[in-house]
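Every protein chain except one is present and positioned as in the full complex.
Our next item is chain A:
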Amino acid sequence: MKKKQIITTLLVLGLALAGCAKQDSSAKKTIQVVGSSAMQPIVEMGAHEYQRSVPEQKITVQGGGSGTGLSQVQSGAVDIGNSDIFAANQKGIAASKLHDHKLAVIGVAPIVNKDVGVKNITMAQLRGIYTGHYTNWKQLGGQNIEIVVIDRAQGSGTRSIFDSEVLGGQKKMKAQEQDSNGSVQHMVADTPGAISYVSFPYLKDTFTALKIDGIAPTTKNVTTNAWKLWGYEHMYTGKSPSKETKAFINYLLKSDKIQEKLLTRLHYISLRSMKVEKDQHGKVTPVE
């Protein structure tokens, strides 16, 4: 009985060690991508497409948040760190040590519960809601329902896009926070009087997407900066990425299959169609 136990223990240990060893030998080839969960679907699908032409290339894509992506790529633990925010705007990251590859543009839209009776709002009103100035939809021409403000987690990419365009430096009030687009969708659809914001891929008809100053949240309006709530999806690498990493990123940025088809299908916007560009301070300039 005892001998059996020892043998089993050794076997288990042995297997575990073998598992480690196996991973080590193939680590050279594997490209590790970690970071923003909003970007995870495009990078995953992109990796899938890429593997069709380069089948022996292993690519692992993980979520974990923009902060995780940036700090892991900075420490050299992974090859690519996905982020919805400029590395320069993330505390504790030395942006000069990283190389930025902009994969796509993403729009963000304020959404409300269907019953609030408001479809259009001004930027000042939106700011008023998030700074706690307005507390009832009645004040904005809607139904007599209390406003339930739902915010995103501090440091999330979607929130930083929203804050930089909407708040204009004012202090946001404290509100409920959710850390994923999915739970925000669910909560806004079900909670009377709820307002929040999601990125374009998560817009659904179970809630209303608000127009701001009469402008609808569409891809086309983003390309001209008529719709101001947008930002970049970044893929950061170290200064000297491996050959495999370079080839993969190159594929994602250049391939028509990704930039034309995949991005449109997932409601992201290709950099090719953008008529303006934005820097890390939010300054917008036309593309030549």
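Heads up, the rule we're going with is that a residue touches a chain if its C-beta (ideal position, glycine included) is under 8 Å from a C-beta of that chain, and two chains touch if they have at least 3 such contacts; residues count from 1.
Operating definition for what follows: contacts and distances are computed from a predicted model.
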Name under which UniProt lists the unshown chain, selected from "YeeE/YedE family protein", "Carbohydrate ABC transporter membrane protein 2 (CUT1 family)", "Ion-translocating oxidoreductase complex subunit E" or "Phosphate transport system permease protein": "Phosphate transport system permease protein"
From A:176, A:221 or A:242, residue that would touch the chain that is not displayed: A:176
Option touching the unshown chain, where A:31, A:59, A:80 or A:93 are the choices: A:93
Chain A, residues in touch with the chain not shown (by the definition above): 2-3, 6, 9, 37, 63-68, 70-71, 74-75, 90-93, 148, 153-156, 174-179, 183, 186-187, 190-194
